[in-house]
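Note that this complex is displayed minus one protein chain, with the remaining chains in position.
Up next, chain A:
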Amino acid sequence: MADYDITDTVDITDVVCPLTFVKAKVAIEELEDGQILSIRMNDGEPVQNVPRSFKEEGHQILKLINNNDGTYDLIVKKVEE
């Protein structure tokens, strides 16, 4: 994670679809253009779908990190429209 200058982190492991993306979206909206958000999510559906949702919203995905504990950290750079 040292490769990225993370501005904020959000944990969405406590919610289920569709709140996973909603909670993550609210968090990235707090950031400025170019700032980086780290999102902790569960294996399974969140890790299959949340990265793609961020891509479709126009943000830039930098890395998906396996924490080897059933969770992943998605590193996303905010891209303003």
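For this structure, a couple of remarks:
As a working rule, a residue touches a chain if its C-beta (ideal position, glycine included) is under 8 Å from a C-beta of that chain, and two chains touch if they have at least 3 such contacts; residues count from 1.
Note that contacts and distances are computed from a predicted model.
The complex appears with one chain absent; UniProt names that chain "Dissimilatory sulfite reductase (Desulfoviridin) alpha/beta subunit" among the candidates "Dissimilatory sulfite reductase (Desulfoviridin) alpha/beta subunit", "Putative transcriptional regulator", "ABC transporter, permease protein" or "Pyridoxal 5'-phosphate synthase subunit PdxS". Remark: the omitted chain is touched by one listed residue; of A:32, A:56 or A:69 this is A:56. Touching the omitted chain from chain A are residues 43, 47-48, 51-52, 55-56, 60-66, 72, 74.
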